[in-house]
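The complex appears here without one of its protein chains, the remainder shown in place.
For reference, chains read A and B in written order, and residue numbers begin at 1 within each chain.
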Amino acid sequence: MLFGFHWDTGHGELVFAWSILPMLLRGLVVTIEASIVGFFIALVIGLIFAVLKDVPLKIISYPAYVITEFFRDTPLLVQLFFLYYVLPDYGIILPAFLTGALALGIQYSAYTAEVYRAGIEAVPKGQHEAAKALDLTASLTFTHIVLPQAVPRVVPAMGNYLVSISKDVPVLSVVTVLEMLNVAKIIGDQTFDYLVPLSMVGGLYLILTIVASAAVRWVDAKLPKTGVPMR
Amino acid sequence: MSEPIIVFEDVVKSFGSHVVLDKLNFTVAPGEKVTIIGPSGSGKSTVLRILMTLEKINQGVITVGGEPLWHERKNGALVPASEAHLRTMRKIFGMVFQQFNLFPHMTVLRNITEAPTAVLGLSKKEARERAEELLEMVGLADQAQKFPRQLSGGQQQRVGIARALAMRPKIMLFDEPTSALDPELVGEVLNVIAKLASEHDLTMLLVTHEMRFAREVSDRVCFFDRGKIKEEGKPQELFTNPKEERTREFLRAVLEG
Partner (left out) sequence: MHWTEYLPPLLQGAWVTVELTVYSTILGAVCAFAFGIGKLSRNWAIKGFSIVYIEIFRGTSLLVQLFWLYFALPIAGDLIGINLRLPPVAAGVLALGLNIGAYGAEVVRGAIQAVRPSQYEAAKALNFTAQQALWRIALPQAIPEMMPAFGNLAVQNLKDTALASLISLGDLAFRAEQVRNFTQDSTTVYSMILLMYFGMALVLTAIMRLLERSVGRWRGARS
């Protein structure tokens, strides 16, 4: 029994599959939640690193560069274990879900930082010059001129990373987060039928990634190429 | 006159709704050097590309050396050509492109020997000898080991000519061979083409804007306009005394510009 649902192993594969579907769907919800939270954390941390990497002071930009490389080049699983086991030793106790989302956010912050930089760099120099000529402050230039124009270039890549994050969520099962794969594994452990649950998870993932990718393309199409409209 | 080596019969070619060749009738005699001139969009390059089997035709029949090009004879009827038939017919032609299209990852020598070894089955030694002869002929014997990016446009085009000749085609097609070159480099390429024209009895079809050159080298000049041959004749006649108003207009615009 899981999430209050019972599986039915006595009446053949199809009935079994149908009976575990509600459990897997609950797991899917957790998967989606973890993806979104992890994504937002990646967006925030990535933005911080993107800004730090751009600071003219080598003392700040260089470590920022090294740290993002470190996040990018080490496995998510190990980062997750590190957070899960090391943080409590220093008094920080987070629920498993948040630890997992934090690990996802850290792993992907390296990638989102790059996307920010590419997007910002793609805004034509002429825009900066025009802003300067109009005497706009640096922060106004950034928030009202550069950022809105960087967004369309950034959305497709960020959207793809959101989809990638969702495919990394199963790693969180090692710290007991009840996402889809974990649910399937528990069902398999208890019924000895791994084939049906794992295949269903595969199918659900295909649907998830297809829908999510289509959604990203839709948002990208809706967004005007010139930037977020500002009236 | 002996049997024509190329015959276009009522050939129609369109790209979508845009008709580029409009019931074209055109013949070329063996060994003839024909220059095709005309405004852009008149179908000149398309004629060459169709012969090189890079483009299909929509209607009509093209015969090359007595054999249909884009069709084959099956049980007495003409059916669309199979790839095998096209490959047989392709052997007759060699093409020189406006953008040279050399293989950037191969040396000059390799560019020339690759097809003879891979397609004609020549041994490495034979192909190399043939390539060195041709490089000598186009004046690039000492550039054999260079890569295309290390050569000027004129040099690259001369390699392109050598590469096409290495396959010993019977008919050479030149698609605006000097249009992509800086003016100073045009002469060296035209010299090679002129040499080819005078020393070999290759049939040559040349699409170009170089009118003076066309005059020197051609046996016949065809003026194409809107997918049909508007006027054709010996260069001396067509250039000095064009019969059609359209031809006159075109020549005036080109020679003044």
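Here is the rule we go by: a contact is a pair of C-beta atoms (placed from the backbone, for glycine too) under 8 Å apart; a residue touches a chain by one contact, two chains touch by 3 or more.
All of these numbers come straight from a predicted model, not from anything done at the bench.
Between the chain not shown and the residues A:152, A:170 or A:227, the one that touches is A:170. When the full complex is taken into account, the listed residue touching the unshown chain is A:77, out of A:2, A:77 or A:186.
On the side of chain A, touch with the chain left out of the figure occurs at residues 69-70, 72-79, 81-82, 85-86, 89, 166-171, 173-174, 181, 184-185, 188, 193-195, 198-199, 201-202, 205-206, 209-210. Although one chain is not displayed, its contacts with chain B can still be listed: residues 52-54, 87, 90-91, 93-95, 97, 99, 101-106, 114-115, 118-119, 147, 149-150, 163-164, 167.
Everything that follows uses one rule, which is that only the chains that are shown with their structure count from here on.
As a whole-number value, the distance joining the C-alpha centres of chain A and chain B reads 57 Å.
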